[in-house]
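With one protein chain removed, the remaining protein chains of the complex are shown where they sit.
Each chain gets a letter, A and B, in the order it is written, and its residues are counted from 1.
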Amino acid sequence: MKNLLFSLFALTVFFASKPAFAQSAQSDFKGAEATKSHYKALYYLDDADPKKIKGTLRNIDNALEDVRLKGKVEIELVAFSDGVAVYDKSGPFEATLLALQKKGVILAQCNNTVMERHIDKASLFPFISYVPSGNGEIIIRQAEGWATIHP
Amino acid sequence: MKNLLFSLFALTVFFASKPAFAQSAQSDFKGAEATKSHYKALYYLDDADPKKIKGTLRNIDNALEDVRLKGKVEIELVAFSDGVAVYDKSGPFEATLLALQKKGVILAQCNNTVMERHIDKASLFPFISYVPSGNGEIIIRQAEGWATIHP
Partner (left out) sequence: MKNLLFSLFALTVFFASKPAFAQSAQSDFKGAEATKSHYKALYYLDDADPKKIKGTLRNIDNALEDVRLKGKVEIELVAFSDGVAVYDKSGPFEATLLALQKKGVILAQCNNTVMERHIDKASLFPFISYVPSGNGEIIIRQAEGWATIHP
C-alpha cells in the first residue's frame, strides 16, 4: 500500500511537472564518447561461481569489441580469493582465457592467495602471471588511471 | 582456538601500545569534504535480484541527497547482463526510475545484452537510452573522471 501510494505520488509528480533537462538529453544519449586514443581497464574476480566467472570473461570480450574502444583498450584480469578458480587446470576456462590472451589481455593471479591457500602452481594454467597481491594491483592500477571493474 | 588467540593477541597489542595517528584522526573524522563544484558517478547493475536492484536505486538516491553532494552530482545508471531486469516493463521499478530520471539520472541499457539475449526493446521502458556496451561505458566514464560504483 505504501509502495502503491509512493508509485502514484512519483507518477503524479512526473506528469504534473515539465520534464527537466535530463528528459531531452536522455532521448539523444547514445553513450559516452571515446575521445582518448588509449584506454586501460583492470577486471577483478574473487568468486568461484562459474556463472560469475563466465560473465566476467564475456564482459572483458564485450569491452574489447565495443565499437567505441575496439583496438584501443588494454585489459588486465586479476584473480584473487575464490577467483583463483578461473585459472584451475581442471576447470573449463582454458580456451576462453587463451582467446582473451591472444587479444592482449594480461591474465594475472594474486600470489597472496596462492600462498595463503597452499595452492600448487602446477595446478594452475602455465600461461598466467603472478602479482604480489590482487588488492595491491587494483590500488596501483587505479592510481595509474586504469578503470577497475568488478562485475 | 586459533581465532581466540588471534583476538587476544590483537587486543593486547592494541591496549598495550599508544594509539597511532589514526585514533585521533578517527574521532574527528566526519567524512570526506566535497571541495569540487561538480561530481559525476556511474552506477552499474548486472544482477536481476530485486533486492540488489532496489538497493542500487536507493543508493543512487542517497548519493543525490547526500548533504555534501546535493545539487552538484550527475549520475548515470547502466544496466547489462542480468541487470536488464531493472528496465523490464513487467517489473516494479517504473515509478522509482522515473523519479530518478526527473532528478537528472541518465538511465542506460547495454545494447550488447539486448542483442545477445534477443530481447525485444518493446518489452523495456520507452524512456531509457541505449549504449553500445555497458562495459565500454564503464571504461570510458572512468577515463573521463567519473566515479564508478557497483553496489
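Here is the rule we go by: a residue touches a chain if its C-beta (ideal position, glycine included) is under 8 Å from a C-beta of that chain, and two chains touch if they have at least 3 such contacts.
On a predicted model such as this, the values are computed, not experimentally measured, just so you know.
Checked against the hidden chain, the listed residues A:D28, A:D120 or A:E144 yield one contact partner: A:E144. The chain not shown here touches chain B at positions 3, 6-8, 10-11, 13-14, 17, 19-23, 25-27, 29-34, 36, 39, 41, 55, 59-60, 62-63, 65-69, 73, 145, 147-151.
Mapped onto chain A, the interface with the missing chain covers residues 46, 80-81, 92, 94-96, 98-99, 101-108, 110, 112, 127-144, 148, 150.
The working rule: only the chains that are shown with their structure count from here on.
A turn of 120° superposes the CA atoms of chain A on those of chain B, with the angle given to the nearest 5.
If each chain is reduced to the centroid of its CA atoms, chain A and chain B end up 14 Å from each other.
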